[in-house]
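Every protein chain of the complex appears in place save one, which is left out.
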Amino acid sequence: MYVTVKKLPVKGLTSFLFLFFILLSSISVHAQTAEAAKNFAECRACHTIGGGRLVGPDLKGVTEKHSEKWLVSFIRNSQEMVKSGDKEAVKIFNEYSKIPMPSHPALSDAQIKDILLYIKNGGKVAGAGQAKEKSNVKKTEATETVSAVEHNLNNQREGRNNLGITALIMGILMLLSLIDLIFTHYLKAKWVHYIIVLSGLWVVGEWSYDFATSLGRQQYYQPDQPIWFSHKVHAGQNQIDCEYCHFTAETSMHAGIPPASVCMNCHSQVKQGKRTGKKEIAKIYAAIRKNKPIKWVKVDNLPDFVYFNHEQHVKVGKLDCKECHGDVAQMDQIAQVNDLSMGWCLDCHRKHKVQFVNNKFYAQYKALHDKLKAGKIKDVTVKMVGGEDCQKCHY
Amino acid sequence: MEKKYWQSFENYKKIRKEQASGNEAAPEFSVEGLDESELKGKSSRRDFLKMMGFSVSAVALVSSCQMPVRKAIPLLNRPQELVPGVANYYASTFFDGNEYCSILVKTRESRPIKIEGNELSPISQRATTAKVQASVLNLYDDARLKGPLKGGNKTSWKTIDQEIAAKLNELKTSNKEVILMTSTLISPSTRKLIGDFANMYPALKWVQYDPVSMSAIRKANELNFGKALIPFYHFEHAEVMVGFNADFLGTWLMPTTFSKQFSKGRKIKDGQKTMSRLYQFETNMSLTGSNADYRYPIKPSEESAVLLKLYNVLAEKVGATTYPGSTVNTDVNQVAKDLLKAKGRSLVVSGTNDLNIQLIVNAINSLLGNYGKSIDLSRPVNLKQGLEKEMMAALSDIEAGKVGGMLFYNVNPAYDCVHVDRFVKAMEKVPLKVSFAETIDETAALCDYVCPDNNYLESWNDAEPVKDYFSITQPVIRPVFNTRQFQDNLLIWMNNGVSFADYLENYWKTTYFPKQKKYESFDKFWFTCKQEGVFQSETDPEKLTSFKGQNLKAEKPLKNGLELALYEKISMGNGKFANNPWLQELPDPVSTATWDNYICVPPLYADKEGLKQEDVLKINGKIELPVLIQPGQAEGTVGIAIGYGRTEAGKVGNGVGKNVYELINTVTGFKNLLGTSVKIEKTSKTYPLALTQTHHVMEGRPIVRETVLGSFIKNSASGNEEHEEFLKNENFSLYPEPKFDAFQWGLSIDLNSCTGCSNCLISCQAENNVAVVGKEQVKLGRIMHWIRVDRYYSEIAENPEVFHMPVMCQQCDNAPCENVCPVAATTHSDEGLNQMAYNRCIGTRYCMNNCPYKVRRFNWYEYVNNNSFDYNMNSELGKMVLNPDVTVRQRGVVEKCTFCVQRIQEKKLAAKSENRELRDGEIKTACQQSCPTDAIQFGNLLDKESRVSKSNETKRMYHLLESLHTLPSTSYLTKVRNKEA
Amino acid sequence: MYNAKVRGVLIEGGKTYQDITRDVLRPLDTGKTPLWWWIASFFASAMLVWGVWGFYNTIVNGIGTWGLNNSVSWGWAIINFVWWIGIGHAGTAFSIFLLVLHQRWRTSINRAAEAMTIFAVMAAGMFPLIHMGRIWNGFFIMPYPNTRGPLWDNFNSPLFWDVVAISTYLTASFLFWYVGMMPDFATIREKTTSAIKKKVYGILSFGWLGSARGWLRFETAALLMGGLTAPLVVSVHSIVAMDFAAGVLPGWHSTIFPPFFVIGAIFSGFSMVLTLMIIVRKVYKYEDYVTKGHLDAIARILTFISLIMGVAYITEAFIAWYSDSPYEMYVFFKNRITGPYAFEFWAMISCNAIIPQLFWFKKIRKNITIVFIISIFINIGMWFERFVIVVTSLSKTWLPATWHTYHPTITEIAIYVGTLGFFFLGILLFLRLLPVMAISELKGILKETSSVKKINENESK
Partner (left out) sequence: MKANNHILGVFDDPDAATTAVEQLVKNKIAIKDVFSPFPLEHVWKKLKMKTRIPYLTFTYGALGTASVYGFLYWSSVINYPLIFGGKPTNSLSFVVVMFVLTILSGVIFTLLTYLVREKLWPGKQVNLPDPRTMDDKFVIVIEKNKNMDEALTKKIDDLLKNSGAVEVNES
């Protein structure tokens, strides 16, 4: 269904946080302009500022080309203008292969003007310019080199393997020393045996605990995808909002895997990537042509007896995608960063605060509200509204 | 977030338009991972999104501990309203040729997974029956044909069309008769279409055929009012209802509607003085009989005499003409008294398909001036249009060799025709035999062409169950197999270009759009019709001629000999759905038997003849069936259910029970289920019957608490003294009373409204992925249903009072089961739910022992992907019906009713994300939703305004086994019988 | 503790210390295994194999292969479990109670009795395992640190208490048993001729010396362990009883259960000891050590306990009637004393409360054959008692609509027979490989008893 006005502010807030992470901005930013930047994150799907033509035109200097009034109405609903036969509108429409720019009924004039300001500004949030410059630089490096996040991941993965190997070695040593202790009294100094055995037990114990707990889990799972798709490029460099592609995260239990048509929104124009050239992007076209959907490999899997709902966490709980999926913007190839164990869920449920006062739903929790007023509790965690109950996730 | 899904503006516009018309077809693409038959399917909202990956894996990998690589495959192009993981509801209509119901279909990832009643329908009013609930499973029936057949072999539609069209034209030239045999059709557009078809093939003769006929009523009304019709009965306007062998709460005519109406008169509040009263004269112990205030067992041969006696008594009182009747010793004076008291506010019906009887019934009703009040002649019911004489004529024509072609749509005479043998023999004479059956049924097996019809969930259609009340059937999924709708076949054979969808739309445009003023544009009108599923045209009913009395006569009751009374079971009906495991395993509300039909024998007779349960009897030296001793069965009669003994139903239904259609009584020319006199002889064999209940009386325990209206008026707490007792020392406990914040879910069941129709069982089964376990397991006492409808008899075996009591998990606050689980698999939630974590359970079954209500179920075997349990959960197709929100339980774990926690969570989330408080009545449990009498209320006990709290405030409220101090969240309201103490 | 009251003749036939050593070690030292042993072991193993099939069938196909249903969801498995636990009580009861009570006559029996305990408890332990619907998740029952929260167990559940109590009981009685055997192993180590046995028993003996200080610590430790384990004998079966007593079911929910079960346990345990010892003393010619006097003593105890049982049964019924709860009444008077399970009930009564009363007659007590038969009757009776408790209560509970009967299937029977096989095989191995009587303790009492003998002789003159 269509954009519903009441959705946007909520989304705004998440993306607002999102922006903060992206910009790594230490300095506080004036809300208006910051919001503009965030709103523009969506425009980035089709437009650049001085980055050349994408789906839509390069917006550098657009504010000079057209009157503000015209721009506002065009952004509000380009199609009406085209229908009404506005010359410029029609011209642009034809020039850009009749791909209509989606309407933004929800944006207020102020917001749109704000965006224009942002564009005029050359895509810099007023005041946060420096910070953004830096971060951009960082990112362009990041694309080539392995980002800290990925590095970290690899280390941990290796760490696990090493532990396994050590355990094996220690096991063998233990065996030898035991044999020596009982039958072949080769080493006279008994304490050597004891030390080996004890330390061996320790290592093997640790390894087996680690092994046992990771049974049926796939932390650090990082499968190869049918298309070499880099989140670092899309979410990181191009700063495309997560929910641009994973569009059902706020409306459904599933965050949603984007249909190829969503890719086409940009890639109908962007036919070649910095790092993979035409090869990977061509696969999208192939899929469309062959009518074969792209079979992505699911990375973060939960057991089937667990019910997890994105809407609950993203929209209601106002969690940032990062908190579970890690800093995706820093990963070329997505990996499962957390072990997604029940313990991990519960830890968050015990610590994380619910939107107790903001969300009218929680008004029904009379007793808790009284406690809160009385100051018996400082804030309400998920646990206090039943976040530890079995049947919140298992049914 | 619309903006993200268009590709080009053309596409965009299309979507816009289609949204308005609700019928978009997104670009085509092949469906990965479906078997070849499904591969042919084209993409659209109505496709399996098997590629969604999640929903299906939820079934397949329920217990595996290794982590497989899971593919998450998105749609290539995502249609508009489809959001993976969010359920969509579409209004549609259920009609199986016999029973009508307006429904909502719940789809997930575009798979229909659940049927709900449609609130907006003035006919069925959100009520459903077990059959309707279970019908969704028929869509995923393995027995369905994957494509058209010719002489039993696969063929293409092309050849079918060419050859049949050719043959038809051939017959046209050689003007041989072509018979189109259908079930009763209530679809106006289809009727018109058949008309068109007939214009093209003048030799076409259309015969409507009902396995169970009600033509006598039409005939009687023709004689009395000059118009052959079945009136629309209004039980809600009747204070005194008298039923003669009419199981109107179970199977007669429109059980959904009638249950709703009936329950209106049975709802009773504290201090209320009046309540409707139901007299039932019947042979078998039917569901309606079990709900009657007064029940009189009568022989079929006595019925007319009793009726006439009643008529005469009334006639004398009001001074109308009386007729000589034969003597019966059934006392009708009380009935007469009550009826006279309630003139114009009463209703007499008979389910017997016998002209005399129906004439008397009409006479009585007109004496009481019920016409125009509780009986509406101006809005006749269009169901049951089949006439025996047409069928017989057709049959003799075929035998005479006059018939060149037979087309069977939605009928199965080779199974349910009275003269099966004659019919089957005659069929050999017919050169062209075409069946439109969905599966190879008995008739299709005889045909040389089978053009499989779509399931109704894949079809376009409309319906007019009652004059001027219309409803729409719209497809909620693309045809799963290479099937084609019956109507489309006709259209193609008429090589008329349009599809039936368009035909339908045009028909509505031309016919019904003018009949309303609300919508100026047809698109809007059509959109709303499809959205709401129902439409009522604003034409004022035409008046009928006044009542023309007929000469009434009664047959002479037979003194001796055994009379047979056939009946339809709630679950099986006329046997069309025999291959539906849910229905096969649904315990009969009265006998609690599953998976079989049997001979209901009255207890006294059994004693006399030394018959024991499960002894096998031979009827007329032919059919062998086991005995089921049925309290309340009239002396000198036996009862057998029709609808069993299918031979071509499919893996589930084949050879379950015996076919007894041939025992239908046809002496009067009307197909009458009652009155065939039979001989039975005892054989040495025995045959096991799977009953879910082995003990039938309450042993004087305060389980179902009841009172009579008289004492209720005096004291609304009467019959509920135990509760008063309990309240005196409430919460006399070592431990503090459990406290909750915000929510404490509670359920209340009004035993006075509950008719025991067992509809909730199937609804629950569909909602919660409850497994079917098969006859042997049921016999062993291992049925999995989360709700039981316990049935108790009062002590008198000849004509007992019957109690129905739905028992599901009572969600006790001091739950005995929780204390004893060693691994903390069952605990208490902060919303008062007794929660069960399947994945933690190790199956010690201690909780089952310790549950006083015995509502916990154990997975004795693996019921999924297990060939020993070859039901819906053992086939990829069958598993499509599973609810993705509910775990499929593994072998060795205990499961139970959860108050549909998935629905609770769903609605809570909705409230949260809409930033508002939860509304009362927003959450409906599956059982509550399907209940045709609104006997079940669910809500928040902490909210004193909620419906459930309100109904708990009455003096009738009590908890089951409350003396145990388990503090259940489920409460019951005492049963009030409208009897003289 | 070795200067307790002298209590009649305990060892007959004027044995010397050497005799004792020789007699006890005879079965171990004989080079070739006797034929009867092979035959017996063969049958035991056959039973065990059938039981293994039962286990296999259950684990592969599910609990559905049993006769249970939604109403009666505990059956033979639990019955046998309780029965075995009961039998498992004798040994510890014997050695520990009598040790703490300074009863000298236990010396020639306790070793065997303890062995019996060990194997019986092991047999019992199998049932809770196989009884689980998802045995592969059985480890959930242990409160181990985990990544589920961590999610611990429900410490209120009698089943959890069971797990703790039984594993404790098994461990404790095993240790006690083993410690008791250390000096005897040392003896074998010194006496045996074969090098292998010397090595093996040497290792088993932990290098036991038999010095005065050693004996002192040994005796103290033994007494302490015994003293600690003694309460277990009571607690274990009380806890098993709570499995039922903690339930709400009529016929289960009764405070008499714990003591009632403990007594019952000792009852069945002693009778099983009787059964076994009668066989052993015959086969190994131990009449001089396990004298008629011993058997007589056990028989007297049994008579006494059977009286208690009788009283318990009557009390139960009386309370049911006195409570005036229709549900209780129904279970006892309509479903046990009469009704479908009447046979089991009356079998229980007669085997446990009536037949043992024959022991009042000295003649019968002296007649080993009859004593043997009665002891077997008691074992059967105790099995029926558990059946009556478990099944009758479950089959007809609160709501008549849920009533259902229960019949065992071949699989359940197989599992039961299997455990019997396991038990007997264990006992046979014990008889073959370990000292059947506590050598040192026998020696400890030899002197006095022989002197007693003289005294008695003088008196009789």
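Going by the order they are written in, the chains are A, B and C; count residues from 1 in each one.
Assume a residue touches a chain if its C-beta (ideal position, glycine included) is under 8 Å from a C-beta of that chain, and two chains touch if they have at least 3 such contacts.
Computed from a predicted structure; not experimentally measured.
For the chain missing from the display, the contacting residue among C:Lys191, C:Lys292 or C:Lys334 is C:Lys191, taking the whole complex into account.
Across C:Ser235, C:Ser350 or C:Asn367, the residue that sits in touch with the chain not pictured is C:Ser235. Between the chain not shown and the residues C:Ile11, C:Ile63, C:Leu99 or C:Ala172, the one that touches is C:Ala172. Checked against the hidden chain, the listed residues C:Ala46, C:Leu209 or C:Leu433 yield one contact partner: C:Leu209.
Residues 735-738, 812-819, 821, 824, 827-828, 967 of chain B touch the missing chain (whole complex, contact as defined above). By the touch definition given at the top, chain C reaches the unshown chain through residues 1-3, 16-18, 21, 143, 149-152, 154-156, 160-161, 164-165, 168, 171-172, 175-176, 179, 182-183, 186-187, 189-191, 202-204, 206-221, 224-225, 228-229, 231-232, 235, 239, 242, 439-441, 443-444, 447.
As a working rule, only the chains that are shown with their structure count from here on.
The distance from the centre of chain A to the centre of chain C, with each centre set as the mean of the Cα atoms, comes to 64 Å. Separating the centre of chain B from that of chain C, both taken as means of CA atoms, is a distance of 59 Å.
Our note on geometry: chain A versus chain B, Cα centroid distance of 48 Å, whole angstroms. Counting partner chains per residue, chain A has no residue touching two or more of them. With touch defined as above, residues shared between interfaces to two or more other chains in chain B number as follows: 827, 840. Taken together, the chain C residues at the contact with chain A in this complex read 146-151.
Within the complex, the chain A residues that touch chain B are 1-3, 7, 98-100, 102-104, 215-218, 223, 243-244, 247-248, 250-254, 256-262, 264-265, 268, 287-288, 291-298, 301, 303-305, 307, 309, 311-312, 315-316, 359-368, 385-386, 389-392, 394-395. In the complex of the two chains, the chain A residues touching chain C come out as 213, 339, 341-344, 346, 388.
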